[in-house]
Every structure is written in structure tokens, then in C-alpha cells.
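The complex appears here without one of its protein chains, the remainder shown in place.
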Amino acid sequence: MSIEVRQVHKQFGNFTALNNINLDIKAGELVALLGPSGCGKTTLLRIIAGLETPDTGSILFNGDDVSRRDVRKRNVGFVFQHYALFRHMTVFDNVAFGLRMKSRRERPSEAVIAEKVQELLRMVQLDWLSDRYPEQLSGGQRQRIALARALAVEPQILLLDEPFGALDAKVRKELRRWLANLHEDINLTSVFVTHDQEEAMEVADRIVVMNKGVIEQIGTPAEVYENPASDFVYHFLGDSNRLKVADQDIQFRPHEVLLSQVAVADHQPGIVRDIRPLGAITRVTLKVEGQDEPIEAEVPRDDVNLQGLTRGATLFFKPKAS
Amino acid sequence: MSRRSSPVIPGFGLTLGYTLVYLSLLVFLPLAGMFIYAAQLSWSEFYAIVSAPRVLAALKLSFGTAFIAALLNGVIGTLFAWVLVRYRFPGRKVIDAMIDLPFALPTAVAGIALTALYAPNGFVGRFAADLGITIAYTPFGITLALTFVTLPFVVRTIQPVLADIPRELEEAATCLGARPLQVFWNILLPALLPAWLTGFALAFARGVGEYGSVIFIAGNMPGKTEILPLLIMVKLDQYDYLGATAIGVMMLVVSFVLLLLINLLQRYVAKG
Partner (left out) sequence: MSTTSHQNSRNAPSWARLALIIAAWATFIVFLVLPLAIVLIEALKMGVAHFFDSMLEADAISALKLTLLAVAISVPLNLVFGVAAAWCVSKHDFYGKSVLITLIDLPFSVSPIIAGLVYVLLFGAQGFFGEWLIEHDIQIIFAVPGIVLATLFVTVPFVARELIPLMQQQGTQEEEAARLLGASGWQMFWHVTVPNIKWGLMYGVVLCTARAMGEFGAVSVVSGHIRGFTNTLPLHVEILYNEYNHVAAFSVASLLLILALIMLLLKQWSESRINRQLNNGDE
């Protein structure tokens, strides 16, 4: 099921949340809406779901205009940041809910429902929890149940609102990979909202970078990282350094740098302010004369230029050609 | 009324409509009716009724005793809230549960119980008489009765606020050298003040209009121990509807103004 967003505009009083947004999402794609708080990504997601209505513009699913369609009829699966599990129902009843709410004609028998629920719980690897209540589950487990619940009614589109935002860093990483794998299996058109660029890069087929109600760039993770369309995209997608050489302004990533302990052509000198081992890489902070901002260089921990390096020493660096 | 809610949650029109109709029929219209009824009087007639000596005496008595009772409860209520929130001791749960007794008990029951206690031959009244103090049938008795009835208000408004004050605030103050009393005065009291004022206002408003728990112990002598609500009753019994209404209107207006003042004071305190 493809999604088209046409000229969607949304204001809250004087605040423009979405400024004439146009977006095409192909069937089966996993798209990330990436941006800082307040950029409009959650508003756009909720408009696609039908939880909010745009002031102008339309939403099309597979070419059908659904802008007027009630949220119940859009057949959209939605996963909330804080799970929104029904606290007084067991895991089983939570997942079965959508199936039980169907009208008489469409509702499957309880036996069929039970089978479907068990299948979904197996898929999220939590079938052993079906009798528990949400309060007895960990955050990561709750989110997987929320996902199972959303998938139970066989939606054509899956929408996730900062699904891992409320979880610990480690659990976040695990679930991220798990979601990417799941998507490969079920191949459902999915849109998820995040402010974490690492997450978007790891999971999404394409990334939509948003800022202040506008789309800055749409592209694959490689595209937006290597060929950022604007300063904003460049800065948002990773750490960056800025170097003024002659009248040139060079921007480069911390790891896009060559080091040398002796003076070499084209290399700039800098005084070492800090040497910080960070596991697989080591970060060296350099103060360059005539620059306000320090330069941060990240190199593998066994880089030859780190040997015997101390604070106050002079180190030479050159941004790799970009 | 414009709406900015999600179109997903239904029932707005239905519930708003029902709420407004129900409230109008049951509360607003009858109250408005009272004001309309009073409008039959000219200003001078109205003034003549409410400035009669008997009415003024009742006014002073009702508002005065309610004020003192609320103040008393301000102290007692703070004591209870403090002890219940911060200390563990035998019987804490019992006291906590029973604080609401005046709230749940029919006012008539409270009225006769308090009279039995504080009448000259009553359990407590006896000791007071020995000391030469009469409690029942005096403003003192009225104040005590009001203190009982409005006991829960200050306690229950302060308790959650006191419980929510983060421990770190006091710990920080203590690390900086403050003594317990200084911590209480400089850190805790200011944090509690808005809630205290709310509790005070609630107790005061309740005390002014209180009837059942007071008429038994009051003595009800016109000009001396007659509370305002009773005076309204008396006028109604005499079929002086206009008089009763005038007094009722005045009572509402004065209460409203006082509560507004307390509300403003509270907001001022909360900001600073």
C-alpha cells in the first residue's frame, strides 16, 4: 500500500507545524521521519493515521483519498511511544482487542482469534507472556506487545511514533535491529518517527529529514549522509567540524581526518587539548590558532599517530578529501 | 466554544450538551432565579433588609466564627498533615482514615454530639464550667462546632503537597547549614502556602454556610447567637420570602468576594 501526502498544511494558532508537505512512500518501504523536537514529524504521522486532520491537503492510500475517512476505517496499525497498552487487560486480551471489536459479520470465532494471537505473540517471541498484565512487563516487552496488537488487525500500513524513545539505550539498539528484521519478513509499508539519526540510518530504507515543518531532504541513508542537501541535514546527521583555511570554509566529520605527528604538506597544526579513549576509537580534541571552536578528530585506538601523544603536544591534521 | 481536540475521541457534543443542560436546569437556573426574585426589591429596600441590626449581627457571627474556625483548622490541619506524612507511629492509619469523618458524618449527628459534649452538663462542658467558661450556646461553641466540621479541608489539601515536596530540597538546605526550624520556615512553609490558603478558603466557605452542626449548639438567640443560615430559615417560616432572598443574595455576594480575594492572594503567593 503506497502513501501519498499532498500539500498537507497544519497550523496551531500562529505556529505552523507542517508547511505544505509533499511526500511519496512506496509500497513495502520502511521510511523514517527524522528531525528535532517540534519539526512536525509526529504531527505528520498522526495526520496519516487520521488522529489529526490537516488544514489543507490530502492523504492518499494506493491512490484513494482517505483524508475524510474516519480513523477506524483507515486500517492503519499505530504504535505509540508510551505503548498505550490497555492496563487492565492481559497481554492476550490486548492483542486480541482489535479482532474482538470487529462487527458481527467480520469477527472471527474465538478459536480463530486465539490462534492468531498466539501466532503474533510467537512472532514477537513473547508467547510465554500471554497471561501477564502490562505492568508486569519490561519496557521492551511492552513495545513488542504493542506492535503485535497493531499487527493483529492486518493493517496495510504500520505507523510508529518514536517507538523506542522510552527505552534504555541497550534495549533500544536491540529492538531497532529486531524491527528492521521484522520488516524484512512482513514487508509492510511502514513509517516511523524518530529524532535519533543513528536509529534512522540503521533501520530505514529512506529517510525524510524534517525541520520546522518543512522537508529538508529525502533519500537513502547513504544519500543523506554523503550528499546532504543543506547545512541543517549535514549537522543533524552527525558530528561535524568546521575549519577556515585561507578564505575556504571546510566542513568535515571527526573520522574524516588524517593525522601526523610531524609537519607534512597540507596539514594544519593544532595543540592537543584532550585525548579520550572511547572503546574502539579515540577522540583527540585540538585547539587550532585563529579558530574559536576546537577540532575533534576520531581515529582507531591503535592509530600510529597516537603513540606517545600527550596533552600540549602539537599534532598535524588534514581533512580527507570530500 | 471552539474545539482543538483530536477527532478520534467521540462524544464531545453529547457530553457537553448533557452537562450544560443538566447543570442549567438543576443549578444555574435556580440560582439565577434567586437573583431575579431579589430584583423585585429596589436598592433601598434591599439595603434596608440587609442592614437591619439582627441581620448584621448574624452576618458578623457567621463570618467571624467561620474565619476563626478556618484559622484554627489551619493550625490543626497543618499539624495533622505534618505528622501523618512525615512520621510513622502507632495508629497513624487510623487517624488518617478518620480525618474524613466530619466529611462523611451527617451534620445533624455532629450537631447533637457536639452539643452533648460541650453543654454545661456535658463531658467536656462540665470541666469548662468549673473553670467558669461556657462553651455551648455561645459563639465559642459555634466556633468549635465549625472547627470539627471543616477539619478535613486543610489537612487534605496540604497532605499531597507536603508529600510531594522533593526530599532533595531539604537535604540541600541542610547541607548548606540550615537548622530544622529554618528549613521548615524557609523551604517548606512557602511551598505549602498556596495549598494552605486553598484549604483555608474551602474551610471558610463551608463554615459560613454551615447549618446542621451549628444550630444545636448555637443557642440561636437573635442578635447574639443566631447564624445567618438560620435567619434565612426564620424568615422563610414567616413567609417573608423577599427578606430571606435578600439575605441569601447578600450572603452569596459577600462569600464570593471574600473567596475571590483569597484566590488572588493565593495566586500572588504562588508566583512569588
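To keep things simple, chains are lettered A and B as they appear, and every chain counts its residues starting from 1.
Convention: a residue touches a chain if its C-beta (ideal position, glycine included) is under 8 Å from a C-beta of that chain, and two chains touch if they have at least 3 such contacts.
These numbers were taken from a predicted model, which means no experiment stands behind them.
Remark: the omitted chain is touched by one listed residue; of B:97, B:131 or B:176 this is B:97. Checked against the hidden chain, the listed residues A:60, A:153 or A:306 yield one contact partner: A:153. Of the residues in chain A, those that touch the hidden partner chain are 49, 51, 71-72, 76-78, 80, 82, 84-89, 97-98, 101-102, 135, 139, 149-150, 152-153. For chain B, the residues touching the chain absent from view are 1-6, 8-12, 14-16, 18-19, 22-23, 26-28, 30-31, 33-34, 37, 76, 79-80, 82-89, 91, 93, 95-110, 112-114, 116-117, 122-124, 147-148, 151, 156, 159-160, 162-163, 167, 170, 174, 180, 183, 205-206, 208-212, 216, 229-230, 232-233, 236, 239, 241, 244-245, 248, 251-252, 255, 259.
As a convention for this text, only the chains that are shown with their structure count from here on.
The geometric centre of chain A is 55 Å away from that of chain B, both derived from CA atoms.
The part of chain A that touches chain B in the complex is made up of residues 12, 50-53, 71. By the touch rule above, chain B contacts chain A in their complex via residues 4, 6-8.
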